[in-house]
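Every protein chain of the complex appears in place save one, which is left out.
Up next, subunit A:
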Amino acid sequence: MGIRFILMVNKQGQTRLAQYYEYLTLEERRALEGEIVRKCLARTEQQCSFVEHRNYKIVYRRYASLFFLVGVDNEENELAILEFIHLLVETMDRHFGNVCELDIMFHLEKAHFMLEEMVMNGCIVETSKANILSPIQLMDKAS
């Protein structure tokens, strides 16, 4: 399955985007997000960008005030996921131009559309920025 969820959470622990690739109830999500964010926030810059939590491995990366967290299972290449996060950020950068937390908040659906292109069934399916963004650009033009 690979990727189990992708979260964007700010420094205060507030969720800015959440996409789960397996079903969790609202309560389970709430608890999981709280636990993970607490764990990751407590870590220093030098420490690994990977944290094991329950049966997940969390790969996280911080950009200014925003944390990107990806929950994966044991078979994933952690460093590659770390770079996948950066690819996502680069893609959003290309679309929004120097993306920030508020961009994602105001255009939540677009951030989700990008993720929909990049990850399906918990697998990375598309890594070409042009391919990821073209449907979104077409939709922007049409409306």
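Keep this in mind: a contact is a pair of C-beta atoms (placed from the backbone, for glycine too) under 8 Å apart; a residue touches a chain by one contact, two chains touch by 3 or more; residues count from 1.
Following the convention adopted for this analysis, contacts and distances are computed from a predicted model.
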Name check vs UniProt for the chain missing from the figure, options "Signal peptidase complex subunit 3", "glyoxylate reductase (NADP(+))", "AP-4 complex subunit epsilon" or "Cytoplasmic tRNA 2-thiolation protein 2", returns "AP-4 complex subunit epsilon"
Had the left-out chain been drawn, it would touch subunit A at residues 1, 10, 12-15, 17-19, 23, 26, 29-30, 33, 43, 46-52, 54-55, 62-66, 75, 77-80, 82-84, 86-87, 89, 93, 96-103, 105-109, 112-113, 116, 120-121, 123-131, 134-135, 138-139, 142-143
